[in-house]
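All protein chains but one are shown at their positions in the complex.
Should a chain be cited, it is by its letter among A and B, assigned in written order, with residues numbered from 1 in that chain.
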Amino acid sequence: MSPLSSIKLGRVDAIARAVLTVETGGVGFFEITHEVARFLERIGARDGVLLLFLRHTSASLVIEENADPDVRVDLVTALDRIAPANAGWVHDTEGPDDMPAHIKSMINGVTLHVPVADGKLGLGIWQGIYVAEHREAPHRREVMLQFLGSCAQE
Amino acid sequence: MSPLSSIKLGRVDAIARAVLTVETGGVGFFEITHEVARFLERIGARDGVLLLFLRHTSASLVIEENADPDVRVDLVTALDRIAPANAGWVHDTEGPDDMPAHIKSMINGVTLHVPVADGKLGLGIWQGIYVAEHREAPHRREVMLQFLGSCAQE
Partner (left out) sequence: MSPLSSIKLGRVDAIARAVLTVETGGVGFFEITHEVARFLERIGARDGVLLLFLRHTSASLVIEENADPDVRVDLVTALDRIAPANAGWVHDTEGPDDMPAHIKSMINGVTLHVPVADGKLGLGIWQGIYVAEHREAPHRREVMLQFLGSCAQE
């Protein structure tokens, strides 16, 4: 049996973009799956790909489990162990949580994409899209959303 | 001398997608480069980009060295040091390897892209595409493949 499913072909002719503003409440994971799906609905997306880009260097974009909230607690712990505060960083002018936030942003990254089929995000059943805030204080974060593919209304 | 090569222009008009199913044998790296190349052949891909998306939160997608297999042994060791089992994680209902798997999935990520030129993957000579399995038990993993660009047969 081939490991490859049947192939679906389509056209690419449209691109749409918008900026999603996310108000974080300090360190933690803030789910944006619903807002991203709403963007796809508003543009009448059919088949294509959704690209996400976070315009910041002390937060990150993550696709992770959306079931047990304890998972996000442990993800925060894991990142703190990888990049602890007060660990002899040279860059400390913006507070002890700033340089660790840059490290976490580098490791997780600020770009993602998600397939779109028939207007729906092709996420696995346990996957959600999150902005991971790495600063202690609440921040206003901007995520650039872009869809490339075909749309129903044009 | 300019660091930028000559520029190649083309058109984008097609999108194709398929699901690649990967049976992992437990913790380790499972190469999918050949299967991905076969997808490009089947759709007659010419110039464009291949996008990969893994629909799971306890495995990841990685582009790594495909020469010395010892490299993948050390990559597994490195991930275990970053996210050890039995390290006081709150989320432990699915076994001691579950929460470390989520952390490794976050750090490596679940999305990749590879340039495609004349139907061939634009990988470097030492690069292979892998599904990294982070659970101890074998799993069936789904990778969504998407090609955006131009195809020979349309």
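Note that a contact is a pair of C-beta atoms (placed from the backbone, for glycine too) under 8 Å apart; a residue touches a chain by one contact, two chains touch by 3 or more.
Small disclaimer: the values here were computed from a predicted structure and weren't measured.
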Give the residue, chosen from A:Val27, A:Leu51 or A:Leu75, that touches the chain omitted from the document. A:Leu51
What chain A residues would touch the chain not displayed? 12-23, 35, 38-39, 42-43, 51, 53-57, 82-83, 88-91, 93, 99, 102-103, 105-107, 109-111, 113, 142, 144, 146, 148
Residue numbers in chain B that touch the chain omitted from display: 3-13, 47-49, 62-65, 68, 70-71, 73-75, 77-78, 82, 107-109, 112-115, 117, 122-124, 126-127, 148-150
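The rule is simple: only the chains that are shown with their structure count from here on.
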Taking the mean of the CA coordinates per chain, how far is chain A from chain B in Å? 18
